[in-house]
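Every protein chain but one is kept in place in this view of the complex.
As written, the chains take the letters A and B, and residue 1 is the first residue of each chain.
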Amino acid sequence: MSQSYDRGAVEDFGRWTEFSAGMWAWILHKFTGWVLVGYLFTHIAVLSSAMQGGAVYTETIQTLEGLFVVRVMEVGLLAAAVFHILNGIRLLMVDLGIGLEAQDRSFYASLVITGAIVVASVPTFLSGLGGGA
Amino acid sequence: MSTQPQDAETEQPAEEAEEAEPESEHQQRRMAEKARRAEERARTREKRDRVAEDEETYHLRVFRYDPDVDGKGDPYFDDFHVPYEQGMTVLDALIYARDHYDPSLTFRHSCQQAVCGSDAMFVNGRQTLCCKTQLNELDEPVRIEPLPHQEVVKDLVVDMEHFYDQMEAVEPYFQAIDTPEVEDLEEQRQSRENREKIKMSTRCIWCAACMSSCNIAAGDNQYLGPAAINKAYRFAMDEREEDEVKEHRMNVLADEHGVWRCQTQFSCTEVCPKDIPLTEHIQELKREAVKESLKFW
Partner (left out) sequence: MAEEYRSFERGGTGWFLQRVTAAFLVVVLAFHFFNLHFLNHAYEVTFAGTEARMSDVGYFATMWLFLVTATFHGVNGVYNALINQGLTGTTKRVVQVVLGVAGLLLIVQGTRVAMAMSTLI
């Protein structure tokens, strides 16, 4: 044994077709987590406009809400939040030792419900566009 | 050496010599019979060869690496076409390939019945024990690689040192402070319920399939890993060990690189060839550790 070979992490994305449900759940949970924590900082930054007076605050929010891109990103944020909540509930159950044998099905259920809620919310999230700013 | 086969051999020439001498109807009949038998034998041989020709073969793609041989220091894949027999496992196919095609093909195996735990490999992207994986359940080509996240020593052989270190770290042996007096009792009894509780955790065969499948163990080298935590579970949950011993065990497990690193991906539980509910055991230990700490608050 003069030498050995380190193949690195083989679960890198090149092998995504071989990932199991639990692995996907973890990847998506982590990804949506990054999105949400990123948004949290952004959110407080935007709301900080309130410190320069009510008019600036109202103006900032209404301008941003008048942008189509912002609305689309909000739908994305909703998707991330809903999935993180639902999968979070799934993970809390797993932590409590409840329904471990159904962990794959509960992940698929989280995905389906997230999809349904997001699709159903699109009209609300895009309503009033163009009216504001 | 037995003399029996020799007897049988010497018998034949004697018979033939006898046949050559007198010409009789009896002898002609025997000659005809002999010819007929030879013909039959030839026919069956021909038939067997024909079967062998269009026999079902399995296509294996095997990871090869040998740092000691020029040109093999860079990993590559070798193809083997192994004739299939009913009930053939991945290990059987590897043994066939080694014995018939390439004696340098290296892999660990011993009992061939899922007890010794030496032939865990990465087959078609999944950690599995080769001796309990049927070939006909796999898509071709069957891709056979050494366990991921462990250094490859040669071909399908990986360095298990780190895995064994983690196993040792949890003191994988029974250690009760009070053992029963010899006169009182010869056995240290365990209740049936307690035995049931730890039953699955005792089935570990140290094959390292779980450790290899664990994404966190791959990133954090200090993480104890599913096998070691399960081993600790087996003793921490054993009622015959005193509270002090359990506390000591929980201290090891509650380390930052202990149970908390588990992200409940269920990869280990899915690949365990012994169907040990690893994630469940790790989760139970997390709750146990939190409970222990909350007690003092």
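Just so we're on the same page, a contact is a pair of C-beta atoms (placed from the backbone, for glycine too) under 8 Å apart; a residue touches a chain by one contact, two chains touch by 3 or more.
Just so you know, these numbers come straight off a predicted model, no measurement behind them.
Novice: Looking at B:35, B:111, B:176 or B:290, which residue reaches the missing chain?
Specialist: Only one of B:35, B:111, B:176 or B:290 touches the chain omitted from view, namely B:290.
Novice: Touching the hidden chain in the full complex, which residues of subunit B are there? Just list them.
Specialist: Within subunit B, the residues that touch the unshown chain are 216, 219-222, 250-251, 254-258, 260-261, 263, 286, 289-290, 292-293, 296.
Novice: Could you please point out the subunit A residues that touch the chain left off the display?
Specialist: 30, 33-34, 36-37, 40-41, 44, 47-48, 50-51, 53-55, 57-58, 61-62, 65-66, 74, 78, 81, 85, 88-89, 91-92, 95, 121, 124-125, 127-129, 131-132
Throughout what follows, only the chains that are shown with their structure count from here on.
Novice: Within their complex, state which residues of subunit A touch subunit B.
Specialist: For subunit A paired with subunit B, touching residues are 1-7, 9-11, 15, 17-18, 20-23, 25-26, 91, 94-97, 100, 103-104.
Novice: Which of the residues in subunit B come into contact with subunit A in the complex?
Specialist: 65, 67-68, 73, 75, 122, 125-126, 145, 148-149, 151-154, 159, 215, 218-219, 263-267, 270, 277, 279-280, 283-284, 286-287
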